[in-house]
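What follows is one structure encoded as structure tokens, with my remarks underneath.
Here the complex is missing a single protein chain, while all its other protein chains stay put.
Residue numbering begins at 1 within each chain, and the chains themselves are lettered A and B in the order written.
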Amino acid sequence: MATTTIAISGYPAAPRPFTLRLHDWVTTVDHKRLGILYILYSLIFLVLGGIEAAIMRWQLIRPHNNLVSPEVFNRMFTMHGTTMIFFVAMPMLFGFANYLVPLMIGARDMAFPRLNAFSFWMSALGGMLLYFSFLGGDGLYGAGSAPDVGWFAYAPLTAKTFSVGHSTDFWILSLLVSGIGSVGTAINIIATILCMRCPGMTLGKMPLLVWLNLTMAVLVILAVSPLTAAQIMLLVDRYVGGHFFDTQAGGSAVIWMHFFWIFGHPEVYVLVLPAFAFASEIIPVFSRKAIFGYSVMVLATVAIAFISMSVWAHHMFTVGMGAGANIFFVLSTMAIAVPTGIKIFNWLATMWGGKIHFATPMLFCIAFLFQFLVAGLTGVTLAVAPFDWQLGNSYYVVAHFHYVIVGGILFTAFAAFYYWFPKISGRMYNEALGKLHFWLFLIGFHLTFDFMHIPGLLGMPRRIYTYEPGRGWDIWNLIVTIGVAFQAAGVLVFAANLVLSYFRGRAAGNDPWDAWTLEWSTSSPPPEYNYAVVPSVRSRRPLWDLKHPEDPDWRYE
Amino acid sequence: MYCLIGAESAIFTIFVVAYIFYIGKSLTGPQPKDVLHAPIFYSICLLSSSLTIHLAVRKLIGGNTAAFARWWLLTILLGGTFLFGTAREWAHLIFDEGLTVSTNLFGTTYYSLVGLHAFHVTVGLLALLTVALFNFAARLKREHAERLEILSMYWHFVDAVWVVVFTVVYVIGI
Partner (left out) sequence: MQMSPTNIFAPVSTPADSIFGLSIFVLVTMAAIFVVVFALLAYAVVKFRSRPGDDRREPAQIYGSTQLELAWTVIPVLIVVALFLAAARVIASVQNPPRPSGALEVIVTGHQYWWEYRYPHLNIVTANELHVPLSDPAHPSPTFLTLLSADTDHSFWVPRLAGKTDLIPNHPNQMWIDPHQTGVFVGQCAQYCGTQHAKMLLRVYVQPRDEFERWVQQQQRRASGASPGAASMRGERVFESTACVNCHVVSGTPANGRFGPDLTHLMSRDTIAAGAAPNTPQMLRLWIRNPDAIKPGSKMPAMGLSDQDVDAVATYLETLR
């Protein structure tokens, strides 16, 4: 198997003028550049979403605080949720998928490069449209007319009667537009994986990251579309007098909830499957062992995706569905805990008997394992519908899902940043700064999200801009807010590390981690064509086979 | 294209679910059985266009561009007739029966579902017309047959959706 690159520099010797380089980036259809664009875009919105969170936490640091008015606060939680899900998490994960999937399957690009570019720019437009709402309509008076209906925009609060002006329309349109981008990317990922694997790479020999992104893409196709449909219906209601969600005309507010959560629940699996992908690639390399139970991991992934389409109404336990419906959704939600737990055990078994190296990517993955365990367990408590009747819509739920999204997904995303930064940039990041980032963020995360469970257990609902003293919530809110400072510091260190290392890091070489998947066989950064000669593989770890010709994987698979 | 069809099917499913959920729930205004007349002729037009497009692609694979052009244009004609039929039906409903999208739940769900389908037919027709223009400029060759086959999958999808919409609106919903 020949996977080495031809020794031709991928980039011309003389630096091109800035405007031409900018033009190259704006018109690129190269999956690697689009991946980087997606990721940079998501980091900008991470900062914006973080500022929105900081404003909320500052407002809630003590009861009856008046940093911001209720109108502004309500815009903050709406924008924070919408931003983080649609313009941070999804672009970041699509960016990594874009960059890594073709490389890992030995392809030269995605199946449809122009569709790829189109999808990125649609997503980018969506984010800009959403933030334009701060200026559009009312202008900056009172923080503009950003949407304030919550990120799940329950009817009939979104009807023209209760949401006058255009803020809700910005929410609808920005998500419609970026939804088109998401579906485009999903189509691209599926076509690429199904049609462009290199010779010898059967479906059973793809890296787990590729499997997980394939499953994620299928979920996007099935799940984003219901949201698109519901938003079209909402536009019909708001603009041409339709009655889809108009309760005065016999319409149903509950049906919006069903449509939204039919999207909303699989959406969180869209976010978490790539996180699992990162863990499944990084943990084996830093434990120096193959992933334990590859086939079971694949089966569990497919099972999770499948079951995730049937659990949505666990977001609606308090809505007054009958006992029968509640019981069904308890069962389906609990069922999804089983394959998820299986994955945790498989990662544990991968580390077991290995030789663990605590580089920054692995630190983040180990924290992920502990934190995802907790997140899963609090999820099971919420799956118990009667317990959800108390805990639902309280800070316990907020703590649970941030535990998953920050403690699970963001931690593995950080791991992925550090793991693949050498490949993408050609430079090593600074390990001391990486560890500093890890510890700062770990402390901040736990200060905020561990203690956030408590106000929920003590009766504090979510989405309130202030609260009464004397309910026992004060001290916990204070601690939660303090954690934000640590997390912000961690993110600053992270950004500084990325920038400094990009310019001054030492050269990384092809394979700084002694890893086993195809992307490590080409140069860092890879040339535009990825591989001079299309590789062919014989096992799941082609580079292991090369490095250990006396004991190759394909003897055991 | 299969993925795109998957995504579009999911969108249509939600509109169909909404339609079925709201059957019989309109508080006022015209009810389906009072004002709807099943568009049998126009449905036959649309469904036969699946056959004609299939034949067109077969002819092109066989290298017979003249026959291809004839079947292709017939497909466009049949699709256009269907759209004309929808327009006629809507004109009747709006002006004679007073049913608009804001009249009641039936109006909202009917125009949304049938309209979404008509929109997809329109997009398909535009694509078919573009191909016809290429053919007219003698730029269409036998090697394009595979792409046209993929486009015809979209057209078959649109027809299949109509079978579902027709059943839900004109059979179940009455």
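Heads up, the rule we're going with is that a residue touches a chain if its C-beta (ideal position, glycine included) is under 8 Å from a C-beta of that chain, and two chains touch if they have at least 3 such contacts.
These figures come from a predicted structure and were not determined experimentally.
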item: Contacts of the hidden chain among displayed chains; value: A
item: Residue among A:28, A:74, A:481 or A:522 that touches the chain left out of view; value: A:74
item: Contact residue for the chain not shown (choose from A:47, A:309 or A:344); value: A:344
item: Of A:41, A:131, A:211 or A:292, the residue in touch with the unshown chain; value: A:292
item: Hidden-chain contact residue, picked from the options A:235, A:268 or A:319; value: A:319
item: Residues of chain A in contact with the chain not shown; value: 69-71, 74, 148, 150, 154, 156-157, 162, 247-248, 250-254, 287-290, 292-296, 318-320, 322-323, 326-327, 330-331, 334-335, 337-338, 341-342, 344-345, 348-349, 351-358, 366, 369-370, 373-374, 377-378, 380-381, 383-394, 457-468, 470-473, 548, 551, 553, 556-557
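Basically, only the chains that are shown with their structure count from here on.
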item: Whole-Å gap between the CA centroids of chain A and chain B; value: 37
item: Residue ranges of chain B touching chain A (in the complex, touch as defined); value: 3-4, 6-15, 18, 21-22, 25-27, 100-102, 104-105, 108-109, 112, 116
item: Residue numbers on chain A that touch chain B, as the complex places them; value: 183, 186-187, 190-191, 221-226, 228-230, 232-233, 236-237, 240-244, 249-252, 255, 259, 262
